[in-house]
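Note sheet for the following structure.
Note that one protein chain is taken out, while the other chains of the complex remain in position.
Chain lettering (A, B and C) follows the sequence in which the chains are written, and residue indices restart at 1 in each chain.
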């Protein structure tokens, strides 16, 4: 396994665990009879938050995969930046549970929503920092990656990152709308963000093992 | 590692975590003396639900493995469909805990049972959608897979999927019987579902790495 | 990755998660001042149970590794037997927490201890069943494994398995002694059980990939 391999395997582990821990935020009501159905209906924000955060972490994983697909090796700075990124990914079950708990009360949901969106901004910053680092020096990129083209994507990247701070503002207006937007952005990026990186994507078979 | 490899590794992680989180739904009674034995006996639904859900997720993993054994590569649509499948797999500890909590009260157990079976239906739908997608276009299938034979399995697949909605109905009659049926179906599919897919199964050594 | 590879990877995941979930059974006391130190001291059974169960699961993993080191491939029966084994491994955080909760009260500790040792017996039975299955037909064994020698180990295996039911009896006499014995057995098997299997152990490089 190449150096990249073990960092990717460790990152995959963190992504897989964080995404699977999301289920622990959905409570098991102990009410009986009519009240059971009520309690189950009442916690709809938990279901919505689960679905959105699952999609978000899933797409973060896909993009992480795409980014590392451009690299031939890692250095200590990259390992450290990746650790910061994973720190943000692994914390996501917490803002998800916070938002699920408070989504029904608009005032509280604003607080929870700003934190939720804030974590997304932190993820975008970490992800952007890694991409800037690897395209800036280019010493870690796979030899077949077009350095100029890779650098050119940085501007589009930065434009994309503007969307995340905007969701912090949206959380103040409507936390539910903010959650919906994150879900939609995840679906959109599942099919399109990859395209940005993917243009000059290496066939995996070309990667040095 | 091939593209398929990393998606499989991530999926394996989610399956392994979801199956291991099931144990968290079994409570540790703090009662003393005679009441401890009583409390331990009283929570028999937790043990049954643990065993059934463990077998169910285990067999889901085996079948996921079998399906991906036919593929040479993945595209964005497949990665997204697989993410939806994993979302259903990862949620399973929740309906399991819900059913374990309410299995002793028949009325409540019906509600919990319908949700439990409903999640199984969602899994069958996601799994079926992936199989239809890969056999429809065939562009992701391994070159040695017989496309016609693969497509022909779709009808048997769809017949098999009828069983899952039927368990939703069974949950309304007897939630305990429904749980037993899911356990039996898991054992059955462990030995037979694979056979459907397995006929034209590729020796792994033939897979492009 | 060979068939064996993905089953091993999935099993490794379950072992790694079960062993890491053990920490969740150690409570975080919220008492203050003098009472904090008291509460921390009072839960010594949690620390002991953590250490013993960690060693036990760790050695189970080592032996699982040793067993699969003899195999060239897997079939459906083996995958199913392995799933039963993992079901027992994954449940271990529960009897561990149960024993930690009740170890200070001898009567309650007997109940918890019998369950704890009972789970160990179930593990020995599953492990033995897999070894009997693979040595009986021999069709899954690596070509370089001496079939006669492998079969001969079965008697020593069965003798070893007698020790586990004996700990169920010991739990009725002294649950603490039983826990200590499990810890000592784990340390013993870490260095010696492997030797039984390891005699004809294959160099990994000889395994077909």
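Quick note on the criterion: a residue touches a chain if its C-beta (ideal position, glycine included) is under 8 Å from a C-beta of that chain, and two chains touch if they have at least 3 such contacts.
Owing to the predicted nature of the structure, the values given are computational and were not obtained by experimental measurement.
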Partner chains on view for the chain not depicted: A, C
Full-complex contact with the absent chain, from C:22, C:98 or C:171: C:22
Contact residue for the chain not shown (choose from C:65, C:110 or C:154): C:65
Touching residues on chain A - with respect to the absent chain: 1-3, 6, 9-10, 13-14, 17-18, 21, 24-25, 76-77, 79-80, 83, 86-87, 90-94, 97-98, 101-102, 105, 107-108, 111-112, 115, 208
Sites on chain C contacted by the missing partner chain, in the whole complex: 5, 8-9, 12-13, 15-17, 19-24, 26, 28-30, 32-33, 36-37, 40, 50-51, 54-55, 58-59, 61-62, 65, 187, 190-191, 194, 204-205
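Here is the rule we go by: only the chains that are shown with their structure count from here on.
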Touching chain B and also chain C, the following chains: none
Inter-centroid spacing, chain B versus chain A (mean Cα positions, whole Å): 26
Chain centre separation (chain A, chain C; CA means) in Å: 36
Where chain B touches two or more other chains, by residue: 9, 13, 17, 21, 24
